[in-house]
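Only one protein chain is missing from this complex, and each of the others stays in its spot.
To keep things simple, chains are lettered A and B as they appear, and every chain counts its residues starting from 1.
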Amino acid sequence: MKTNQYLLLFSGPDWTTGLAPQEVQEMMDRTHAWFDRLFGEGKAKGAQPLEKTGRTISIKNGMIADGPFVESKESIGGYLLLEVADEEEAVAIARQNPMLTAGLNIEVRPVADICPSVRAALEKTALATA
Amino acid sequence: MNSPSESSEYLLLFRGTDWHNGLSPDEIQRTMTDWMAWFDRLVADGRCLGGQSLATEGKVVSGKSLHVSDGPFAESKETVAGYFILKVADLDEALDIAKQCPALAYGMTVEARPLLARCAASQRVLDQLAQTTN
Partner (left out) sequence: MPQLTEHLFRHEAGKLVSALTGIFGMARLQLAEDVVQEAMIRALQTWPYHGVPANPAAWLMQTAKNRALDLIRREKSFHEKQPEILASLERPAGETTEAHFDTEIADDRLRLIFACCHPLISLEDQTALALKTLCGFSPAEIANAFLTSEAAVNKRLTRARQKIRDLAIPFEIPAGDELTTRLDGVLQTLYLLFNEGYKASSGDRLIREDLCEEAIRLTRLLAEHPSADFPHTHALLALMLLNAARLSGRTDAGGNILRLKDQDRSTWNPSLIGLGLMHLGRAAKGDTLTEYHLQAGIAACHATAADDATTDWPRILIHYDQWMKINDSPVIALNRAVAIAKIHGPAVGIEAISKIRQKKSLESYYLVHAVLGEFEARLGHFQIAVTHLQKALSLADQRSEQIFLERQLRGLTGL
């Protein structure tokens, strides 16, 4: 079955705020289970949390500026690379993440492929002119 | 010198989806070949474990309501356009690599973030898989 890759980007406020330790533990367990299942099914190709530090490189006034990374609600806290049938499936998976209820934000982004129909068309013509 | 708790994997997040507006075909070609050479070199060095560009479309899932909306991903300086995963000595080395990004001159920004060790759960699964396939 043809599959596509989708990158899930996690962001959001500190989800532990206002939760009792037991609730935090429970949330983590459920989230780990979510990840485990995806890896077990072969749909997850990689996942890692990001540290809250970092730096940002940009060009300001024609020169390279090495600026601080400022942590905010929109900061990315982790990623997950999925390989599934289509965007619908990727979104459905995202909606099952337990941390959503604690304020998590998930971006679901298709990986830019070379465009399968282009590949198919070119392969056809390659065969025809071979 | 790496201490055991220090991560040696870094994520470069390429931010900006409007930097290539108004670029001429010539400039697009040059940026593309420069980027390809940069990426190939890093992969050959073993310093880049992988990278991808992201399409500007997508969805955003949020909140208790599990609301799904179309991502407003076009024309934004913040939107993540792609990433590299680097394996280098420290953040400074990751930043040095980031500074070579060919799209910086056109307004792209590069965020360098240390990656934590693969989360324990997935590591467990990967280990299990390795055992069963051996």
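As a working rule, contacts are C-beta pairs under 8 Å (C-beta built on N, C-alpha and C of every residue); 3 or more make two chains touch, one makes a residue touch a chain.
Computed from a predicted model, the values in this text were never measured in an experiment.
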item	value
Hidden-chain contact residue, picked from the options B:Ser8, B:Gln52 or B:Ser76	B:Gln52
Options B:Ile28, B:Leu49, B:Ala89 or B:Ala105, residue touching the unrepresented chain	B:Ile28
Footprint left on subunit A by the chain that the document does not show	112-115, 117-118, 121-122, 124-126, 128-129
In subunit B, positions touching the absent partner	20, 22-29, 31-33, 35-36, 39, 51-53, 81-82
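Throughout what follows, only the chains that are shown with their structure count from here on.
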item	value
Whole-Å separation of chain centres (CA-atom averages), subunit A against subunit B	11
Partner subunit A, residues of subunit B touching it in the complex	7, 9, 11, 13, 52-55, 57-64, 66, 68, 71, 73, 78, 80, 82-83, 91, 95, 98-99, 101, 104-105, 107-122, 124-126, 129
In the complex with subunit B, residue positions of subunit A that touch it	5, 7, 9, 32-33, 35-36, 39-40, 44, 47-51, 53-59, 64, 66, 69, 74, 76, 79, 87, 91, 94-95, 97, 100-101, 103-112
